[in-house]
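This part shows chain A:
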Amino acid sequence: MLNVENLSVHYGDAQALDGVSLAVDEGAIVAIVGANGAGKTSLIRTIAGMHRPTSGRIVFRGTDIAGLPSHRVCDLGIGQVAEGRQIFPSLTVSENLDMGAMLPHARPHRAQNRDRVLAMFPRLSERIGQAAGTLSGGEQQMLAIGRCLMGEPKLIMFDEPSLGLAPTIVHDVLKTICDLNAGGMTCVLVEQNVAVSLKIATRAYVLENGRVTLSGSGADLLADERVRQAYLGI
Partner candidate 1 sequence: MTAITLNIVVQGILTGLVYGLMALGLSVIFGVMRVVNFAHGEFTVVAMYAAFLLFDMLGVSPLVSLLPIAVAFFFLGYVLQRSLVEPFISRAEHEQFILLVGLATVVVNGLLLIFGPDAHPINLPYSFDSYTVGSLFIDKVRVFAALGAFAICIALFLFFRYTRTGTAIRACADNLTGAGVVGLNVKQLYAVTFGLGFACIGAAGTLMATIADASPGLAPAYTLLAFVIVIIGGLGSMAGALVGGVLIGISEALAGFYIQPSMKSMFSFALLIIVLVLRPQGLMGRRL
Partner candidate 2 sequence: RAQAQTLKIAVLLPQSGYLAQAGQSCHRGALVAPQVLSDLGYKVELVHIDMESNPDVARTQTERAINEGAHCIVGAFDSAGTLAIAQVCEQRQVPLIVNIGAAPQLTEQGYKFLVRNFPTGGMLVKNGLHQIQALIDATKIAPKSAVFLHANDNFGLAQRKGMDALFPKSGLPFKLLESIPYDPKAQDLSVEVTKIRGLNPDLLLVVTRAADAIKLVRDTVRQKFQPMGIISPGAPGLYDEEFYKALGPLADYHIDALPWANPKSKVTQALEAAYTKAQPKFRFAVECFNVGFTFDALMIAGDAFKRAGTTNGPELMKALKDTNLADHVMIGGPIKFDEKGQNNDIPSASVQNRNQTPTVVLPAEVATMTPVLPMPPWQGRK
């Protein structure tokens, strides 16, 4: 579904990604793990069109989307639940959801999608008129996911969705992701919580200093000695 080929990304003179290649199959959960600053977020932002790659191709369902602006990429069906949630704090929950549905392809089905999202996260419908900045961390994460779903994506990239959440809520969020995947959604998951993400992933890549150093099924990596030592502290 998504093929990243030999992708390099620079910020000014600094290189963030160095020839990264990976493949995401339809219906899969692909985990990307790596230390702070390894380039995970850069990868996601580049796929999403928020940063121009220096070289490489990003092929999504047959079209090369490298260098397209983010609104075009979103409209093609790549959704994103970004690092730090990135909700609109002074807008209401309802307005936040609306903003997710500004994409041309999603606009006509705004009402249905909204009902679907609110059914999925009843907590949000209770707070529909509240400014999003006043929500708790977990609720904000739900809002970010809900907002993403409003855009009818075919692929969702999650960037550290559990960051800063209490363990019980982390559980909820990860369960939501599993549920979405069970419903047919293709997911890319970046998580600090390496153990968990490898456990639910069908395929995983380890990113180090902007390079893919290991890849394989989630279970394989979980068993890999290097991974265990470097990321699980065992």
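Selection rule, in plain terms: all candidates are chains of the complex that A comes from, given by their letters.
Just so we're on the same page, a residue touches a chain if its C-beta (ideal position, glycine included) is under 8 Å from a C-beta of that chain, and two chains touch if they have at least 3 such contacts; residues count from 1.
Everything numeric in this text was worked out from a predicted model, so none of it was measured.
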| item | value |
| --- | --- |
| Touching chain, any copy counted, for chain A within the complex - options 1 or 2 | 1 |
| Candidate 1-touching residues of chain A, taken from the complex the two chains share | 48, 50, 69-71, 73-75, 80, 82, 84, 86-91, 95-96, 98-100, 102-103, 147-148, 151 |
